[in-house]
Structures are given as structure tokens and as C-alpha cells.
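Single-structure report; data block below.
Here the complex is missing one protein chain, while the rest keep their positions.
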Amino acid sequence: MLDVEFYGVLRQVAGGRSVQLEGVEGGETVDQVLARLRQELPALEPHLSRLACAQGDRLIRRDQVIDLQQPLVLLPPVSGGSGGPDTV
Amino acid sequence: MLDVEFYGVLRQVAGGRSVQLEGVEGGETVDQVLARLRQELPALEPHLSRLACAQGDRLIRRDQVIDLQQPLVLLPPVSGGSGGPDTV
Amino acid sequence: MSHMTEQPLDLDALIRETENETCGAMVVFSGIVRNHHDGRGVTGMDYSAYGPMADRVLEELEAETIERFGVQECRIMHRTGRLEVGESSVLVVVRSHHRGDAFEAARYAIDTLKVRLPVWKEDFYTDGSAAYQDGVALQARDTGEREP
Partner (left out) sequence: MSHMTEQPLDLDALIRETENETCGAMVVFSGIVRNHHDGRGVTGMDYSAYGPMADRVLEELEAETIERFGVQECRIMHRTGRLEVGESSVLVVVRSHHRGDAFEAARYAIDTLKVRLPVWKEDFYTDGSAAYQDGVALQARDTGEREP
């Protein structure tokens, strides 16, 4: 079982801050976990291409193997500072 | 008679904040006045090429006619802000 | 030193923290909640962050900015929570010997923050509605990804 956490607009899309994903096995990659998640939460589909994934304080690539001991964190496009991304 | 005022390093060069220049006549240009001043204060010679001249709150060009009613102000190269001219 | 806070940002504190007598130039950037977005009136914003990563990203960005531009000081703070129009959401303070470096370093820090910092904002509009602003896909620093 793996905890998956959502940030930003993904909380609205997923309808909560996190879900518990059943059946994830050791050795699975981020891509494999996202494929499982897509089945559980079809509403995430349009966001999958532009989201980043993290575990702990680091981003992880899609081809990396998940650490089952800590949550997988899904991070949608960011908007720090003020104004839009190309302005301020 | 015309008051000539000095700023910055020119005060050290001229030995004071101002001089009174005798014999200046109506219709003389800045250039003509500077030629008189060079005779009175030879120490100014090396500074003449890089100084700017003002009357009131405006710069005046070398070919402009002096207003005898207000001081001619001699302004050496400037160094506002902090640090040198090419730095800060 | 913290880089993320729910408290109002304190520019004076960052100015004191970065005092350096060798520096002739200081450049400050402040990002401020403005009263409009995409033609709609805005009354405020809510900033949320992925905390564990956000703090590390800003700490590394400070060090990277100092090294890359040869400046002496760089401090970055970002605020989270509910902000009103006119409040500052991010502060960047850079000090250097020369002003050109300070301007370039501050510009780099805020430009880079906007693609690396896991922060999201929800606009509250004058018509009572709210929406997350779209942003840019999060980018890792080249060395920032966990090794496989």
C-alpha cells in the first residue's frame, strides 16, 4: 500500500489531500504507480503529463523506482511569487 | 562682474567655493568666460575639458551666452551613488 | 534560516541579516498580490506549498545564485497562507560589490524560483469565486533529482 499526496489544483481534482493506493509492489516505477492511479482516479488523466513527482524533499523521475516507505507526492504546475508565470 | 561657483574637487583646485570675475561683459559665451577664468586660475586648466557648466537648475553649453544676473556654476565629473562610476 | 513562513514577510529583517560592509549595492525584489488577474478583480490569494521540498529549493537557490553571479549575499523568503492585496508573497535580497551583478542575480533568483519552487496559488475574485492559477511545470535543478 502506498500513500499518494496531492497539492494545488490536484486536491480539487482528486477530491482530497491524499489517497491510499492498494496493491503497489516493491520495484515499481513512478510510471507504473501513475498508471494504477489513473485507473482509480480517471479525473487525474488530463493533469498527468504536466505534473512532477516527489518523495521526501526531492523530485523523482518517472523511470525511478518508488520507495514504499514514504508517500508519493504529486505536484501540478507551480505559480510562486505574484502574477502569472510570464509576468510576476 | 560675474560670480563663478565651484563644486567637488574644483573647490580644492580653486582654493574656495567661488570667485568674482571682473570685466565680464554682456553677450559673452561660456567659452569666453572660461578663457578669462583660465588666466585668473591657471590651476583649473587640466579640469576644463571635463567640466560641465550650469546656471540656475540647468546645464548650459559652451557656446551659449552667459546670464550676468546669476552665478556660473562649474561642475566636475560626478560620482553619485556608491562605488566608482562603472561599479556602484 | 527558514525560507518559508506563514507570517508577513519582514524586509527589514532580511536587510539586517544580509549586512555586509564590502558591498556597495543591494537589490531587493518583492512580489506583491495585485488587485487583478487576467482581467478579473482579485481580493486576495491563498498560497500553499509542499514544505519539505520548498525550503530545500530556496536554500539551494540562494547558494547557487551567490556562486553563479559572484555576489556576496542572497536571501529568499516566500510566504504561504491567505494574503490580501498589497501584501508581499516573496522577497529576494541580494548584495554585491557591483550593481550589475546584484541586478542580474536578483533577476535570476526570482525567475528560477518561479519554475522550481513547489508553491501554488488560489485566487479569490471580487465576484466571490476562486480558482487555482495555472503555472509552469515544475523543473528540477540539474543535480536536484534523487539518484536512481
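For reference, chains read A, B and C in written order, and residue numbers begin at 1 within each chain.
Simple rule for what comes next: a contact is a pair of C-beta atoms (placed from the backbone, for glycine too) under 8 Å apart; a residue touches a chain by one contact, two chains touch by 3 or more.
Bear in mind that the values here come from a model prediction, so they are computed numbers and not experimental data.
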Touching residues (missing chain, whole complex) on chain B: 7-9, 12, 50-52, 54-61, 63-65, 73, 75-85, 88
Contact footprint on chain C, counting only the chain that is left out: 11-12, 15, 19, 21-36, 85-86, 88, 95, 97, 99, 102-103, 106-107, 110
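Everything that follows uses one rule, which is that only the chains that are shown with their structure count from here on.
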Inter-chain centre distance, chain A versus chain C - centres from mean C-alpha coordinates, in Å: 23
Gap in Å, rounded to a whole number, between the CA centres of chain B and chain A: 71
For chain A, residues that touch 2 or more chains besides their own: none
